[in-house]
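Right after this comes chain A.
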Amino acid sequence: MNSAPVLSVRDVSIALPASGERAYAVRNISLDVYPGETLCIVGESGSGKSVTAYAVMRLLPKMMRLESGAIFFRGRNILNLSMADVRALRGNAVSMIFQEPMTALNPSFTIGNQLREMYSRRPKPGDPKGPPQRAASILELLEMVRLPDPARLLGAYPHQLSGGQRQRVMIAMAMALQPALLIADEPTTSLDVTTQARILDIFRDLRENNDTAIIFVTHDFGVVAEIAERIVVMEKGAIVETGTAGQVLNTPRHAYTRKLIAAIPRMRAEKKALAPGAGTVLKADGIGKTFYTRRGLTRRLYTVAAVKDVSFHLKKSEALAIVGESGSGKTTLARCLMRLLETDAGTLKINGVDFMALRGDSLVRHRRAIQIVFQDPYSSLNPRKTIRDTLLQGPANFGVPGPQALARARQLLRTVQLDENALNRYPNQFSGGQRQRICIARALMLSPDILVADEAVSALDVSVQSEVLKLLDDIRNRTGLTLLFVTHDLRVASQVCDRVLVMKDGGVVEHGPVSEVFNAPRHPYTQTLLAAIPGRHWRSLS
Partner candidate 1 sequence: MYAKKMILVAALLGCGALHSAWAGKNDDTLRIGFTRESDTLDVYFNATREGVVMAHLIWDALLWRNPKTGQYQPGLADEWAFIDNQTLEFKLKRGVKFHNGEKFDADDVVYTMNWISNPENGVKARRFVDWIKVAEKVDSNTVRIIAKKPFPAALEMLSNLLVIYPNEYHAEAGPDLFGRAPVGTGPYAVTDVDIGKKITFRANREYFGGSKGAPAIGNIVVSNFSDKNTLLAEVLTGRIDWMWNVPADQAEKLQNNPQLQVVNESTMRIGFVVMDAVGRSGDTPFTKRKVRQAVAHAINREAIVKHLVKGRSTVIHSACFPTQIGCEQSVRKYEYNPDKARRLLDEAGYPDGFRVDLHANRDRPYVEAILSDLQEVGIDANLVYIKWPALREKRRAGKVALQHTTWGSYSVNDVSAVTSVFFSDNPDDYAHDRQVRQWLAEGDNNTDLEVRKAAYSKALRRIAEQAYWVPTWTYNVNYVFSKDLNFTPDYDEYPRFYQSYWN
Partner candidate 2 sequence: MTRYVIGRLALAAGVMLVVSMLSFSMIYMAGDPAITIAGESATDADINAVRKFYRFDDPIYAQYGAWMANALRGDFGRSYYLRAPVGELITDRFPTTLLLGGLAMLFAMALAVPLGVAAAVKPNSLVDRLSLMISVLGQALPGFWFGLMLILLFSVKLRWLPPSGTESLKNFIMPAITLGYYATPAMMRLTRTSMLDVLASDYIRTAHAKGLHPAVILFKHALRNAIAPVVSLAAVQLGFMLGGSVVVESIFSIHGLGHLAWESISRNDFPPVQAIILTLSMLYVALTFCADVLNAWLDPSIRLE
């Protein structure tokens, strides 16, 4: 690291529109990136980490104004360049990868077409890339990002590729002209852990085989631990700590950094004691769900088996985690248990009642026993209803008198650590974490026996996530609530649950106490999942 930095950000301040909560997206930040190194910018949502990345690309949205400071790329201040010069840099000397691989590629053009575009621009002086080399270099690129059958892939459209494959195409595209700097904005956040692990491998490859400096923006310390050489920690638009990976991860100096690291859900695999002799509240046997779609005139049947023969029991106040990657059928299973979807096979008994057989009014009456909290705190609340109406909806359906229900609503709001005057407000006035608490309160209004949490904390920042997890744990301990925790995050599962059920392609691959499954996984898939958890190495060290 003795050479000159590729990129130097100096005292950059970016103003937000006047109406916002904050005046500045980032304020007086400075950082350097050196050739060949991977710099991670880490922080929670709203910390300004992405804004910084976009500022380097001169891709800030129009409403954000770069107020002061300078960004030097190889000694030239990017902020003073004309748009034509900026375009010459983009994709060429500085390239960028985004979070959402599903939408980052133009759906109307083939992969080949979009890759070839990289070469259709002005060649670098002294390095004319002629058309003959192109085809070869594109194939080379695709091999570099370990895409199978690259020749065929060139003719494919983005929708024919999986998310991981698309992200690799994005990386290939970004690396096409061997840029001096690659900016990756949360490139693995929306991917499954196993896919994420493979993409992170590619980034490690890049670092080893190229001279390219990488800025890697992420909120996940696990990911940071996997690839970072140096780390910049941001909070509310300011840099709170900068240092080498080892120093920041293991001996964080700033309180905020320490708080963040502390909030990361830990892999907790110790045995938990269950209250002895607790009764079984839920008995699921051989649950199966197949989706049928009929298409066209022929009305031919297409089937997708989303859930296959899933069985488990839940004792009172027990917590079971259902883990699996996207498409494993875990959410479908949760919805089947709720009778939000009708199952095709199996039986479900809740408190001894055959839940699947219920119809009409008796179904409504028994719904009280099992309630759910969803992943997206934004679409989980009716934006047209006040919190009061939202909370009182369930009791009203069961004929609970208004004053009584209102008293419970007030009490539950206190339980989820919200102010009572929240009752008269609308969802748009709450943050994501607050909304998720409201959802929990709503689910608890009916005093259910079982609470299903369907990825309930996945969309939250780590610090908020840990608070919500703690809240759920508290409630469970106090009220003897039975928890069914659906998540893709094994660490989260280990935090709150006693038992775990691992799903893959709709079926159960492994089922047992957390301590057993996580410490000594029997099934190879469980092993792969565990191995893919980012930062495992670091966490086991610390």
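As a selection rule, all candidates are chains of the complex that A comes from, given by their letters.
Basically, contacts are C-beta pairs under 8 Å (C-beta built on N, C-alpha and C of every residue); 3 or more make two chains touch, one makes a residue touch a chain; residues count from 1.
Because the structure is a prediction, the values reported are computed rather than measured.
Checked against 1 or 2, the single candidate touching chain A in this complex is 2. The touching residues of chain A, counted against candidate 2 in their complex, run 57, 59, 86-92, 95-96, 98, 100, 103-109, 117-118, 121, 157, 159-160, 170, 173-174, 295-298.
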